[in-house]
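If you scroll down you'll find the structure; I have some questions about it.
Just one protein chain is left out here, and the rest sit where they should.
Labels run A, B and C following the written order; every chain starts at residue 1.
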Amino acid sequence: MNNSILTLVTFVPAIGALALMLMPRNDRALRWAALIISIATFAISLFLPMYYDYGASGFQFETNRNWIGQTIHYHMGADGISMWLVLLTTLLVPVSVLVSWKSIHDRVKEFFVLLLLLEMAMIGVFLALDMFLFYVFWEATLIPMALLIGMYGHERRVYAAVKFFLYTMVASVFMLAAIIWLYVHTGSFDYSVIREWIRVSIQNGSVSGTALQWLFLGFFIAFAVKVPLFPLHTWLPDAHVEAPTAGSVLLAGVLLKMGTYGLLRFNVGMFPDQAAYNSSWINTLAVIGIIYGALVALVQPNLKKLIAYSSVSHLGFVVLGIFSLTTIGADGAVYQMLNHGISTGALFMLAGMLYERKHTYEFKEFGGLATPMPVYATFFLLAVLSSVGLPLLNGFVGEFLVLSGTFQSAMPHAMLFAILGSSGVIWGACYLLWMYQKVFYGQIHHDENKTLPDIDGRERISLVPLVVLAVIMGVASPYWMKSIQPAVVSTLPQAAGVKAQAQKDHNQDKPDLVSPVLPAAAAVPNASATGGQK
Amino acid sequence: MVPLSWYLILSGILFSLGVLGFLLKRNIITIFMSIELMLNAVNLSFVAFANYWHTHPVADKSIVPLSGQVFVFFVMVVAAAEAAVGLAIIIAVFRTRETLNVDRVNLLKL
Amino acid sequence: MVHQVLFIVFGLICVAGAINLLVQRHPISSALSLVVVMASLALIYLLLGAEFVAAIQVIVYAGAIMVLFVFVIMLLNAGAEERTRGSRMALIVGVPGVIILAGTVGWMLVSGSGRLGGVNLVGPSSFGETHAIARLLFKEFLLPFEITSVLILIAIMGAVVLGKREN
Partner (left out) sequence: MTKNLNLWVIPLLPLIGAAINGLFGRRFKNAMVSAVALLFTAASFGWAAWAVWTVWPGSGIALPHIETLGTWITAGTFSAPFGFYLDQLSMIMVLVVTGVGFLIHIYSVGYMAHEGGYYRFFAYLNLFMFFMLTLVLANNYLLMFVGWEGVGLASYLLIGFFFLKDSAADAGKKAFIVNRIGDFAFLIGMFLIIRHFGSLNYDAVFGKIAAGHFTPEAGWGIFTAIALCLMFGATGKSAQVPLYVWLPDAMEGPTPVSALIHAATMVTAGIYMIARSHAIFNLAPHALQIVAIIGCITAIFAATMGLAQTDIKRVLAYSTVSQLGYMFLACGVAAYSAGIFHLMTHAFFKALLFLGAGSVIHAVGGEQDMRRMGGLRKLIPVTFWVVTIATIAIAGIPPFAGFFSKDEILGAVFHSPYGGPVIWGIGVLTAGLTSFYMFRLWFMTFFGELKLGSVELGEEAHAAKAPAQAAHGAASHSHGHADDHSHGHGGVHESPWIMLAPLVILAVLSFVGGWVGVPQFMGGHNEIEQFLAPVMQSGPAVAGEAVSDKDATTSHAGEATPENTKEELFLAGTSVAAALIGLFFAYLFYYKSPELPDRITSKMHGIYMMVLHKYYVDEGYGAIFVKPLLALSTVVLWRGVDQGVIDGLVNGAGTASQGVGNELRQMQSGNIRSYAAWVAIGGAAIVAYMIWLGVTR
């Protein structure tokens, strides 16, 4: 039953990177080779949605071989959530290769080798079902990304690269500890085995609640740094401002999603009771992230920092959706992950194109660019609107589902979080339109702005897929939901699934309005072992 | 009948003086001598205990009363070896640095 | 009673020698004061009935090692120590260190003396005869004995190598 498609998707970029290393140092050939390899990977990854069996809800295309001894397996599998994230990765890589066509002119070979290695590691993270393998890929993403920032960034790149590396490394050490603790107790690294063991041991009370709580926190800290959740986010603006355009696109587009994917798959998937138990303070952090990210973005003098803080704000929505522990909320969260990858990826590419022309991101250098660069302005407007969450574009679907899921969630104070979260809609409009006006409207103050060349064919080719996808995902979201929905239901704690079902019956038959606004919140499971979900 | 503690006190005093010498003196040879003094102080307590175990036999068979004195013998051997090698080093140091003052022998100073 | 008087006398000589070792500025005089200490110790060993050890003490320590020291002092013609105001660090660290050391050991011994009980003067040849020591040395302590011989050998070679003047 070992289906080799996933191994292919993961390791084609690695083989490509190897091939690139052997090629002579002719920049043009290297660029084309990198483009062809990444497009090939994208083509292969397109097989996944084609052959995906939309009925089944478990992991598909599974391949499970012994890797190190009997206990550590090379176990890969894809379900509704990870499949689309892999596709997002394989889409963004060729686009980032296109974007860094002219902007990278020295050490081109190393750049593209690192890019392809990064792609391999990212795909691996989403597909790995063996905790050890997952951790290997998780760390593997760090090195190329840190090098990309460190070698090809701008002035403070070393500081940013080291900060990025240390932040993630230190946090993921706790995750390693948790994985090892689990291995010691379960004897295996396999995700479903561990998940089953936890469920069983909760029932028969053989594992203490506090142990599970520590495990939950261990995983949580590693993913919270990556998301980035509010207090742990300061590495993001530095990393983004200093990273080259391609690095930024992948950092924002995919690396941040590894954090939220981890939260959904491991934190909520394996520790449902702890997720419910901790949901209130995590949601508070998420909501703070939304509002704090937006407010700080309002006053940034630097375009890329503004977009970076906007990512903090958007991912706050995703975490809010995940920890609302409702089917709608989690669906919205997964969908918002995909949207954010596209809209923020596009925004970073546009910022990169501006940097190629003006060699700066400071707002005071821009102003009135709509006149010399109308096509660029239109693309920028579409990206901004998708990010602001205008209906009929992808941002709205994700945000709406997250907020309505949180609104109906049984978690404590869920309604308050939803209302504060939806205020993010206002802040989003403020800082993005503020930025749009500063960059595009008004008089042209700097003379060289008058003669700025509009975006050429190559840049348009790299932008069109993202913009078209944004519109399609905004209008035809059921196609994606069809596969995300079963995966989310199987990941979420059964109780939430059941509650969502109950919520539906509750509405269908006799919507007794007298029931208190907050249906009896899932009894917050006390820390003791037996405090399982009702 | 002299209480054993007197001997131990004497040995303690000698040992402390040895340490003081070791810390205060600037001439390497004198430092070396104070080390010898410390070793002698230890020998004293060995012999004192040897005698003590002889007169107050200890239940635990593994302690042979006379072993104290044998240890003294071994301490002396070590002291002799150490003295020989130490003095050779001092000579070598003197040959290269022309001084015996320990503060000047500070090649390791950063 | 005699034992106590003798012990105190030789103890005082011993301590005086040690102090003299510290006080003297010239190494040769401190070497000689060390010889005095070793002799008085030998006598105390006799008090404790360890004739063989006393003899060895005099022969090996006083005879051999101290001679070596004096020889080296003469060889190196070491002058008197200069009064370098030197590292006050040693003073700051050394003096309190020693005080603490002596204090703890002293307090320990004094407080423990009750339980220890005394040791009394042992008559001649009833205890520390040489044959008993020899038997002990060559039966239980045979292995350490052989090791020490190897140690001595290495020490000799070391000394020769270090002492050799490259020509």
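Of note:
As a convention for this text, a residue touches a chain if its C-beta (ideal position, glycine included) is under 8 Å from a C-beta of that chain, and two chains touch if they have at least 3 such contacts.
A quick note: this is a predicted structure, and the numbers were derived from the prediction, not measured.
Across the entire complex, contacts from the unshown chain go to A, B, C.
Although one chain is not drawn, the whole complex shows that of B:L14, B:V47, B:A84 or B:V102 it is B:V102 that touches it.
Among the residues A:G332, A:G352 or A:P493, only A:G332 touches the chain that is left out of the figure. The omitted chain makes contact with just one of the residues B:L23, B:A48 or B:A83: B:L23. Counting over the whole complex, chain C has residues 86-87, 89-90, 93-94, 97-98, 100-101, 104-105, 108 touching the chain that is not drawn. Not every partner is drawn; the one left out touches chain A at residues 163, 167, 231-234, 237, 292, 295-296, 298-300, 326-328, 331-332, 335, 368, 370-371, 374, 385, 390-392, 396-397, 400-401, 403-405, 407-408, 418-419, 422-423, 425-426, 429-430, 433-434, 437, 440-444, 475, 477-478, 481, 485, 500-501, 503-504, 507-508, 510-511, 513-514, 517.
Against the chain not displayed here, chain B makes contact via residues 19, 22-23, 26, 31, 102-103, 105-110.
We adopt the following convention: only the chains that are shown with their structure count from here on.
If the chains shown are joined wherever they touch, the resulting network has some other arrangement, not a path, ring, star or complete graph.
Centre to centre, using the average C-alpha position, chain A and chain C are separated by 75 Å. Remark: chain B and chain C have CA centroids separated by 6 Å (rounded to whole angstrom).
Separating the CA-averaged centres of chain A and chain B is a span of 70 Å.
Chain B has no residue in contact with two or more other chains. Of all residues in chain B, those touching chain C in their complex are 1-10, 12-21, 23-27, 29-30, 32-34, 36-37, 40, 43-44, 47-48, 50-52, 54-56, 64, 66-67, 69-70, 72-74, 76-85, 87-92, 94-95, 100-101, 103. By the touch criterion stated above, chain C contacts chain B in their complex at residues 3-4, 7, 11, 14-15, 18-19, 21-22, 27, 30-31, 34, 37-38, 41, 44-45, 47-50, 52-53, 56-57, 60-61, 64-65, 68-69, 72-73, 75-76, 78, 81-82, 84, 86-87, 90-91, 93-95, 97-98, 101-102, 105-106, 109-110, 112-113, 116-122, 127-128, 132-133, 136-137, 140-141, 144, 148, 151-152, 154-156, 158-163, 165.
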